[in-house]
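What you see is the complex with one protein chain gone and the rest in place.
== chain A ==
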Amino acid sequence: MAHPSQLGFQDAASPVMEELLHFHDHTLMIVFLISTLVLYIIVAMVTTKLTNKFILDSQEIEIIWTLLPAMILILIALPSLRILYLMDEINDPHLTIKAMGHQWYWSYEYTDYEDLGFDSYMVPTQDLTPGQFRLLETDHRMVIPVDSPIRVLVSADDVLHSWAVPSLGIKMDAVPGRLNQTAFITSRPGVFYGQCSEICGANHSFMPIVVEAVPLEHFENWSSLMLEDA
């Protein structure tokens, strides 16, 4: 989750998010350089004492300020496409989970081996135990084994939703009647929070997502317990 007054990204919990962080640093630096240059030019234009405004025909600078932006764009596009194709690599998921969006909660189905399904409602503010995070906690978390490739099939039961977990670098729209696939690996154990990212009605802001990455034995214990309860 983000800490109070946080401006930048959360720490990456998956390799793809690490790549996205590096790409963002690279691209933002280019953006800062260009903005500084433009700001300097604006200030120089406004404060200059020079008066010759009627220069025509300057082929050299025209060539430079056409080629240089093209090269900068290539410098941005190449890492971007690399990450795009990286995200689409063939992977071999250990687990497939269906995340279904409803108004206004998520439900998760683990149907690879047994028939495990449960709903995940936000904990209302008045029911929080001390220290729990307001508008982020849920009664049931999506528990996954750490360091394992996971496939998530995202869909919706009624209207559009979007399943997003920023620290994993994931956002996938939940469209009724459609299965959208996304995959990830968590590189460290922990609890990762996200929120519904497509307007879906009155309680759109109150249907969060919590992913808990635990060692495999803990995951097996958890899934046995959940099956018993259900």
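The rule is short, and it goes like this: a residue touches a chain if its C-beta (ideal position, glycine included) is under 8 Å from a C-beta of that chain, and two chains touch if they have at least 3 such contacts; residues count from 1.
What we mean here is this: contacts and distances are computed from a predicted model.
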| item | value |
| --- | --- |
| The complex's invisible chain, by UniProt name, from "Cytochrome c oxidase subunit 4", "Annexin D4", "AP-3 complex subunit beta" or "Sorting nexin-2" | "Cytochrome c oxidase subunit 4" |
| Selected residue (touches chain absent from view) among A:T125, A:Q181 or A:S205 | A:T125 |
| Sites on chain A contacted by the missing partner chain, in the whole complex | 1, 3, 6, 10-12, 51-53, 56-57, 125, 128, 130-134, 167, 188, 190-191 |
